[in-house]
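The other protein chains are all here in position, but one chain of the complex has been omitted.
What follows is chain A.
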Amino acid sequence: MSALHGRVLHASRLSLTRFAASKLCPSCQCLQVRKFQCITGMGRRLSQVELTSKRYPKLKRGPFATLTDADVSSLERLVSGRVITDKSDLDGYNTDWLRTVRGASTIVLRPKTTEEVSAIVSYCHDRGLAVVPQGGNTGLVAGSVPVFDEVIISTQLMNNIISLDEVSGTLVCQAGCVLAALDDHVAQRGLTMPLDLGAKGSCHIGGNLATNAGGVRLLRHGSLHGSVLGLEAVLPSGEVLDCMSTLRKDNTGYDLKQLLIGAEGTLGIITKASILCPQRPNVVSVALLGCANFQGVLDIFRETKTKLGEILSAFEFMDTASMEMIGENLRLINPISASPFYVLIETGGSNKEHDEEKLSALLEGLMEKGKAMDGTLATDTTKIQAIWGLRERMAEGLLHDGYCYKYDVSLPLPSFYQLVEDMRERVEGSAKRVVGYGHIGDGNLHLNVTSSEYSQHTMDLIEPFIYDWVANYKGSISAEHGLGFKKRDFIYHSKSPSAVALMKQIKNLIDPKGIMNPYKLLPSK
């Protein structure tokens, strides 16, 4: 009797969480511990990923020193007990999230304070050892992993939240704080982080800043260049650059932090940040709409901006290939009928009745005019998360196909989807799938091609075709992912030679020995 009692009366919130969260990794049926992390790894084992030095035989190692046992001892003294040299533990740090490149570093250092970072970098600078700063290692252009044997400096243990001013919304924290943890922290005070992306459960704020991460809320909060109030970083010499500030307005001299934001760790390692957090909306709703063609997507965008105005907080699109992929690979259900294109609209406001009125008017109008063929509206958290899951788990889903050729471009809206159609035609027969989705509200397309194994033939069909196509329309070859290792040689497709020349001068000025994250961002020639 007591057993029955216990079973029937257990807190249903808990049972619901267990049921809803019992996601089994589709490929190996192990429990998915966190989003993006399956215990045994998705398909390809880390050690099976080809070494970068082998995949790119023409790439030469820079004139850096090689790590000796004496170096390891000295570094161990600087970060006692927080050094990893065990081969079996290094694979995760050496391999990128997409499992497309693998470096050969033999050491990972895990400092806790800015002083430790400064000491490590000074040492490496004096010795001429190359270093690579690493946050959550969720970057998509291989910018956070070594190419050869660079010393990995991880911000994993620099995860202190230093202060939060509720009145001004200013958050001060170390660079190794995980974005989702920061969001949870500020949410308790009615605030929100000014950025949100699929990798939030794993990425570090330092990495977000270094890559000037975009994400799904850029439409509403703008870029990090506007939200960051101050930074502290360690320069390649080991010197600490203090640009920390909690002031909203401070026009006193060159704004150096802007140089570091988006520099992808090539000018210094960000150790602290001061970020302006906006008010968290009280009421959030998400609508998913299906429409017949790409022009429909653009029409919906215009209507949405007009009717929703200031409460619009995200506007994303997906094509039918994306929805099919997410259904096949992650078994996520499409809540509406199959459509050629899907639009996800999120609103975030302060007044429930006002927002509902605006949203109802918009959605009814779109249905009546036939702009939307079908759709659903979610106001309860479970359904909102489920709909967002369709869009946020795209990158994860694509990995299940095998190898993912990932592209992230900015294009003028009229020609936006043409690229996907042209690419589909071009790689026909040489690829498993071509999907197009992304932050259409920002003119940012994520185009992905997949095949079961890496194929040089497929790669040659895609590159430089895609970059030439984008350059032709004066778009950006990397809207938000950055250049990292993979796209650096295509920088000229989007930046003029004079601009790149000045970038190189700045790099030489700040990092004359070139030890800070070499082989990244700037072109090899």
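Heads up, the rule we're going with is that a residue touches a chain if its C-beta (ideal position, glycine included) is under 8 Å from a C-beta of that chain, and two chains touch if they have at least 3 such contacts; residues count from 1.
Everything that follows uses one rule, which is that contacts and distances are computed from a predicted model.
J.: UniProt name of the unshown chain, from "Electron transfer flavoprotein subunit beta", "Centromere protein L", "Phospholipid-transporting ATPase" or "Calcineurin-like EF-hand protein 1"?
T.: Per the UniProt record, the undisplayed chain of the complex is "Electron transfer flavoprotein subunit beta".
J.: One chain isn't shown here. Among A:Asp69, A:Asp86, A:Asp380 or A:Glu453, which residue touches it?
T.: The one listed residue touching the chain not shown is A:Asp380.
J.: If I consider the whole complex, including the chain that's not displayed, which of A:Asn282, A:Gln295, A:Asn472 or A:Ser524 touches that chain?
T.: A:Asn282
J.: List the chain A residues touching the unshown chain?
T.: Touching the chain left out of view, chain A contributes residues 3-4, 7-9, 11-13, 15-17, 19, 282-283, 287, 289, 333, 335-336, 363-364, 367, 372, 374-383, 385.
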